[in-house]
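What you see is the complex with one protein chain gone and the rest in place.
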Amino acid sequence: MPDRILRLQHVEVRVPDLELCTAYYTEVLGLIETARDVRDGVDRVFLKCWDEQEHHSVVLRQAPTYGLDHMSFKVADAADLDHFTDRLEAASVPVKRFAARELGPGWGAAIRFEAPSGHLVELVHGMERVGNMLPMTNPPPRPQDLVGIAPPRLDHVFVMAEDVEAFTAFFTELLEFRLTEQILANDGHQLATFLERSHTPHDVAVITGPNGGLHHFAFWMDDWNGIRDAADTLAYHGVQIDVAPTRHGVTRGYTTYFFDPVGNRNELFTGGYWVDPDFEPITWTEEEMGRAIFYYHREVNERFFTVHS
Amino acid sequence: MPDRILRLQHVEVRVPDLELCTAYYTEVLGLIETARDVRDGVDRVFLKCWDEQEHHSVVLRQAPTYGLDHMSFKVADAADLDHFTDRLEAASVPVKRFAARELGPGWGAAIRFEAPSGHLVELVHGMERVGNMLPMTNPPPRPQDLVGIAPPRLDHVFVMAEDVEAFTAFFTELLEFRLTEQILANDGHQLATFLERSHTPHDVAVITGPNGGLHHFAFWMDDWNGIRDAADTLAYHGVQIDVAPTRHGVTRGYTTYFFDPVGNRNELFTGGYWVDPDFEPITWTEEEMGRAIFYYHREVNERFFTVHS
Amino acid sequence: MPDRILRLQHVEVRVPDLELCTAYYTEVLGLIETARDVRDGVDRVFLKCWDEQEHHSVVLRQAPTYGLDHMSFKVADAADLDHFTDRLEAASVPVKRFAARELGPGWGAAIRFEAPSGHLVELVHGMERVGNMLPMTNPPPRPQDLVGIAPPRLDHVFVMAEDVEAFTAFFTELLEFRLTEQILANDGHQLATFLERSHTPHDVAVITGPNGGLHHFAFWMDDWNGIRDAADTLAYHGVQIDVAPTRHGVTRGYTTYFFDPVGNRNELFTGGYWVDPDFEPITWTEEEMGRAIFYYHREVNERFFTVHS
Partner (left out) sequence: MPDRILRLQHVEVRVPDLELCTAYYTEVLGLIETARDVRDGVDRVFLKCWDEQEHHSVVLRQAPTYGLDHMSFKVADAADLDHFTDRLEAASVPVKRFAARELGPGWGAAIRFEAPSGHLVELVHGMERVGNMLPMTNPPPRPQDLVGIAPPRLDHVFVMAEDVEAFTAFFTELLEFRLTEQILANDGHQLATFLERSHTPHDVAVITGPNGGLHHFAFWMDDWNGIRDAADTLAYHGVQIDVAPTRHGVTRGYTTYFFDPVGNRNELFTGGYWVDPDFEPITWTEEEMGRAIFYYHREVNERFFTVHS
């Protein structure tokens, strides 16, 4: 079984205030700034989580509005870019190819194309490896000089689409993602789906909403205590917490939601389960959507559906 | 310095459906039933937490409506009942005296009187000791056959009063409680106060609301993980969770709120700090009441003020 | 990149007292018994962890001594069995093929062969799927009726070999495992290696010792608190705890070691990190072996090297 797309590599998000957001992502969230770049007149700041090996996992892009510029997934081999180009073009999806470093510092060779929902999707190979922040010999388990929340890595991205089923088919049929969970409307159509390549509950997920919408992107935390400590840090810094630490029914994961200074929703996530390729998807009914999303409260706050980017 | 009132001994709560509530408190919350009794035509069920030594800490009382029958505090010496009788009567507060076992099985000698808010308050000495559920020699840290959430002990009671200041003065001046924290209105009057005898942030607290009201009573949990596990158990059993695991600003404690089957609000609580008798009270301003109560969300759900018993 | 071996599927361990061990693995460890079988005069009991989908992950085999009968890894496709048969036979490793159910109830089609260390290794496809213990629609995050420790799944196996380098080469070159960490002697040869297929720090590991030796097999736990709760359960039942909850330097994981009633070492493990296929291995020096194995104590108890099966 080919193992081409490995996991989410990065998200590039639009921010109207680049300096404010850089301060937030480095000092409160605790990411590490690896580069700054101006290309085609657009200022960008490149960030990584401490345990990631590659050059960046979050790119902040100066823009008039907030939201998602694109999501990028790491492929295992250079040839995987050709493989997916062929599949996409065979399905009449236009594909653009970029050489290494063409898209920015540290960037790998990449292809880009549009999902049916209008989201720009990238597959990338050969990112510059800058190493995590530990030595390769006799490393401690964690650097001691981290600041803020300091999640070890990016986990997943959650977007919105008018046609969840078309988005899901695109990701499963063309990009070889696997469905782990779905929320079905009473008439049987998909309201939300959760898709993976990394043997975890989700690398990308989608819920009914405006095309191109970003619901949130999430960082991995090591455990429930880490999520609570993070909430203390968020509260201390006056960050708007959207949903205090709680549990999802979908993914079984633990979570807290909050907003960056310009309105992009962030999540800290942990938990979940191991997914084999032959995993049989879990289904949630429309009546139980509240429990699917917030397992304890069994109801979804209004912001969950109406506030996004 | 006299150490007379030691801590909250029990709450007696009214329940319209005694059997349903007994099932909930024993099977979901995991308390132990120690006795049943009919006295003056009223059915009651007596419950204790596993690590408590005395006969009961929660009494369920068959009644047409839900709410608090009375709260009872343990005093260290039999003579303390005389001491407080004198103080109360000197302040023109009528006091009733009861012999051991007069008020129910396992009950100690007690005095009862009414707080300015109309709450019935009891002080008790000489409760029957039934032991916790561990041997006195070479005990394991916890019984292995507990069911449900199984908190080790009752922690505090939170009530409502029209005149918070009168309630507070009654408890501090006559009953020798100490103020640890208060929420002040912009005009300086107390909206809520937190009072202790056990060197913890609170044994009893009061917030502005209808006289005689019960906001909730709380059980101690060992840590934040225990609170989350408990939320899983509550959700599994379909218990209505009012507030998912979160943190208080007041007390710094961790919490989850939920309702028993007839509408009495329960809390699981942990955290807090040590209080010396010379502790200087902490003040929260009206603008920060949201953060005082729910530190992460910084706002209080409507139910917090409107749903009580 | 082909993704053939997915993860450890099961271990079959020898136990001189099948009933005693079955009681231990089901009542203390909390696995679920799925079948019993007598084949070729040998009694076996089949067990699974609650969150596993397949028929078994631990097989207890009546035998005069304790130790490892074989370890089995799950492959993604039926054709992967042919692929590895070809590779192994090309390297002059004899391979035996077994049809589904030939090796026992619920068993998939399998190939078996011997590692240079004398360990019997199996690759398996098409295990009977019996489902985890949750419904496929609107599932809670965890069954509520689990007993004992109840880890969600098997994690890895750790064996002993006289020639760690030969074992490692066999697993990496023929079986396509990837090296994540190694402990090197001062002369540069490998004292221990950690190998993965599941993007976690290890699915199988090996340390210098007698050929065919089993050091331990490990179950996944959700977090550090779960490991501590498990230690309470072990202590309560009088299980011999070899190493109380602590942290590894290698894998960064949290751990506790203990023995089943006949002397097979078990581990509970959590933590670790995500491993991409291009992960650069971490090296530990001989001087830091103590810290590599037990990060807090920086020394290894004598039992670690001398007690195995």
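Per-chain numbering from 1; labels A, B and C assigned in written order.
Operating definition for what follows: a residue touches a chain if its C-beta (ideal position, glycine included) is under 8 Å from a C-beta of that chain, and two chains touch if they have at least 3 such contacts.
Everything numeric here is computed off the predicted structure, so don't read it as measured data.
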Note to self: From the list A:26, A:85, A:172 or A:233, pick the residue that touches the absent chain.
What the structure shows: A:233
Note to self: Could you pull out which residues of chain A are in touch with the chain that's been left out?
What the structure shows: 140-142, 144, 223, 225, 232-233, 235-236
Notebook entry, point to check: Residue-wise, where is chain C in contact with the chain that is not depicted?
Noted result: 224-225, 228, 231-232, 234-235, 241, 244-247, 254, 256, 291, 294-298
Item checked: Absent-chain interface as seen on chain B, which is shown -> 1-4, 6-7, 51, 53, 74, 76-77, 80, 129, 136-142, 152-153, 198-199, 220, 222-225, 247, 249, 252, 271, 273-274, 276-280, 282-285, 288, 291-292, 295
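Quick note on the criterion: only the chains that are shown with their structure count from here on.
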Notebook entry, point to check: Could you name the chain whose CA centroid falls nearest to the centroid of all protein CA atoms?
Noted result: A
Margin query: Measuring between Cα centroids, what's the chain most distant from chain A?
Written below: B
Notebook entry, point to check: What is the distance in Å between the mean C-alpha positions of chain A and chain B?
Noted result: 44
Note to self: I'd like to verify one number: the distance from the centre of chain B to the centre of chain C, where each centre is the average of its C-alpha atoms, in whole angstrom.
What the structure shows: 48
Check: What residues in chain B touch two or more of the other chains?
Finding: 225, 232, 235
